[in-house]
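Could you have a look at this structure, given as structure tokens, before my questions?
Just one protein chain is left out here, and the rest sit where they should.
Up next is chain A:
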Amino acid sequence: MKVGSVYTDERGISDAEVNTAPERQAQTDFVRVTESSRFRELMKKKKKFIVPLTIFFMVFYFMLPILTSYTNVLERPAIGDISWAWIYAGAQFIMTWVLCTVYVRRFLKFDKEADEIIETEIKGG
């Protein structure tokens, strides 16, 4: 292994990046970016998307152990010998795939808005 021998003179270039935040702040005024209407608008949209859906899937998820632990409603047969517990569990799988797809689609739009913020508020400003 020719480990590192080639890279001896690259003294912590990449790691220095992690520790120089105060200097970077001098270059970009992030507070001003967060106060810009574009950024505030993006944050508002993201919040409106993430918060209700997160609450929804957490509630939907915990309803299963709550219903199976404290009630017998899910033990009733749904289709043949398959009880509602299995249908509910299956619905959680479908929910996961659907929400993932919805998230990706929605965030593709947010990506464009984020790029605009970088262009106009950070680089342009």
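The working rule: a contact is a pair of C-beta atoms (placed from the backbone, for glycine too) under 8 Å apart; a residue touches a chain by one contact, two chains touch by 3 or more; residues count from 1.
Just so we're on the same page, contacts and distances are computed from a predicted model.
Student: Which name from "Chemotaxis protein CheW", "Cation/acetate symporter", "Nitrate reductase gamma subunit" or "ABC transporter permease" does UniProt give the chain that's left off?
Tutor: Of the names offered in "Chemotaxis protein CheW", "Cation/acetate symporter", "Nitrate reductase gamma subunit" or "ABC transporter permease", the absent chain's UniProt record gives "Cation/acetate symporter".
Student: For chain A, which residues reach the chain that was dropped from this view?
Tutor: Residues 1-8, 10-12, 14-19, 21, 24-25, 27-28, 30-31, 33-34, 39, 42-43, 46, 50, 53-54, 57-58, 61-62, 64-66, 68-70, 74-75, 79-83, 85-86, 89, 92-93, 96-97, 99-101, 103-104, 107-108, 111, 114-115, 117-118, 122 of chain A touch the chain absent from view.
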